[in-house]
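Contents: one structure, followed by commentary.
And then subunit A:
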Amino acid sequence: MDPRNVIVTFPELLLWFPLLSGLIVLLLNKGDKAKNWSLVFSVITLTISVVSFMFTDAKWRPLNQVSYFWLPQIGSSFALMLDGAGRILCFLTAFAYPVIFLTTYKTKYKNPNIFYGLMLLTQSGLIGVFCAMDALVFYFFWELALVPVYFLASIWGGEKRIQATWKFFIYTFTGSLLLLVGIIYVYLHTTNSTFSLFSFYNAHLTAAEQNGIFWLFFVAFAIKMPIFPFHTWQPDTYEQSPSAVTMVLSGIMVKMGVFGLIRWLVPVLPLAVKHFDHVVIGLSVVGMIYASCIAIVQDDLKRLVAYSSIAHIGLMCAAVFSNSESGIQGVLIQMFNHGINIIGIWVVVEMIERQLGTRKISMLGGLAQKSPVLATLLVIVALANIALPLTNAFVGEFLIFNGLFKFSGWYTALAAISIILAAVYTLNMIQKVFYGETNSITVSAKDIGANEAIMLSVIVVAIFVVGVFPKPFFELSNDTVINFLSKLSGGK
Partner candidate 1 sequence: MSINNYIFLASALFSIGVIGVLTRRNAIIIFMCVELMLNAVNLLLVAFSKMHYLTASVIDHTTKAGTDGQIFVFFIMVVAAAEVSVGLAIIVMMYRNIHSVDVNFLNRLKH
Partner candidate 2 sequence: MSKIVFLVPLIPFFGFLINGLGRPVISKSSAAIVGSGSVLISFILSVILFVNVKNGHGGVFNGFDFISVGKLQIPFSFQVDQLSSLFLLIITGIGFLIHVYSAAYMHEEKPADYARYFAYLNLFVFSMLLLVMGSNFVIMFMGWEGVGLCSYLLIGYWFKNNDYTNAAKKAFIMNRIGDLGFLLALFWMIQQFGTLNFAEVFSKAGSMPSNTAALTGITLLLFLGATGKSAQIPLYTWLPDAMAGPTPVSALIHAATMVTAGIYMIARSNVLYTLAPVTQGVVAVIGLATAILAATIALKQNDIKKVLAYSTVSQLGYMFLGLGVGAYTASVFHVMTHAFFKALLFLGAGSVIHACHHEQDIRNMGGLKKYLPITHITFLLACLAIAGIPPFSGFFSKDAILIGAYEHSPILFWVGLIGSLMTAFYMFRLYAMTFLGKFRGTHEQEHHLHESPFAMTFPLIILAVLSTVGGFLGVPELFAKDANWLEKFLSPVFEVSETKMPPHELPHSTEYVLLGITIVLVVVFIGWAIAKFRNYQKTEVEETGFGKILQNKWYVDEFYNAIIVKPLNKFSWFLDSIVEKSGIDGIVNGIGKFVNYSSRQLRLLQSGQVGAYILMMVVAALFFFIIQLFVK
């Protein structure tokens, strides 16, 4: 195959296929057809994403980037590219969807065609965010990913869904608008008046200007991740959303924020990053301890996981600002790890809730006797979540902490306290849900079915593969890391 005769590129396939399939599913009639078709479509997307890993070499460059004629009047072209980080996150997105569809296969939704259609549209938006090379395109997909999620959560959510999703929408939308203002400001200061990523990297901005724009960008990303104190939408939204949506939100969507930092904030505003690094890392570290403490006293499984996620994301955010190769490499791999680990946990929560009708930790107990397979798999996923060695998160957190230590030992020591707190709430959860004697609710529990066990096992295998042999990941993300660091050191 000659790389020069390219008919269709990977970013296009990954982007348009879910979009089209989403539209097709929307038009389908009600019933199981929508569910089955969207499963098939998501598996095809996954296949495309896997195939794209065979073409990472520099000579396949034409296969990995594309640019359409879009809005030449204002200097914006529809530019997409798959680089190391983008490829990993696209893979995460593509991998997560079949897992989500399969594990929630037994859950019944009203109007399934709309539900699954919107899910696939979200997928397209997410992939767009990870591929975009043009600020306007990035913004476009940033919003495209948000809007369907709003409808998903507010139509199929829990009791207080309207309140929670309204807050979620307003909150993230405020952030988005700030981001738009920031983008336009930078656009007006680019040398050639285009929205392309590279002209953003070379924009003429004084230190004072950068400091101002920094907050516009940062608040948008901080809300999405979320970083303390912009996080309060998250537990409510996770709690109220249907599990499939929660998995998308926490598994993939929060990575948009971290990814935004890596691609659009730090390299564009290197001076401001140097200026505010202590503020951001301080916020992140405080947020980690804060969220971990709160997680200790949560009774609702979903809220517990939500707060634990805030702590983990805080660590990634701190590492992005630590200006070290190890830290940024750790973040890239940890985004993937956190995605699959937390989806694994949600799968377990979903199964417990579907079977027993409650998520209250205080009402559960003794499940290990009734469902040993579920218990074993959960213990593995939960321990991966607290970064035990030989699991994937250890590799990520080790590098992240190492990078952070280069920045400052004290922040690292503080942040590492959350490791202990993470052990406290995770073990509490395992103990109260799985150990002890059964009670009237859990006495009727059964073990999980084959398809769920297989899905969870896939996650567990992924956890160990990345945990033992992470090298391919480092090679993949190396180009992003080098690019990132060169931008940052150029700003000195």
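Basis for inclusion: all candidates are chains of the complex that A comes from, given by their letters.
Going forward, contacts are C-beta pairs under 8 Å (C-beta built on N, C-alpha and C of every residue); 3 or more make two chains touch, one makes a residue touch a chain; residues count from 1.
Computed from a prediction, not measured in an experiment: that's the story for all the values here.
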- Query: Here subunit A stands alone, and the other chains of its complex are listed as 1 or 2; which of them touches it?
  - Reply: 2
- Touching candidate 2 in the complex, subunit A uses residues 167, 170-171, 229, 231-233, 290, 293-294, 296-298, 325-326, 329-330, 366, 368-369, 372, 383, 388-390, 394-395, 398-399, 401-402, 405-406, 409, 412-413, 416-417, 419-420, 423-424, 427-428, 431, 434-437, 468-471, 474
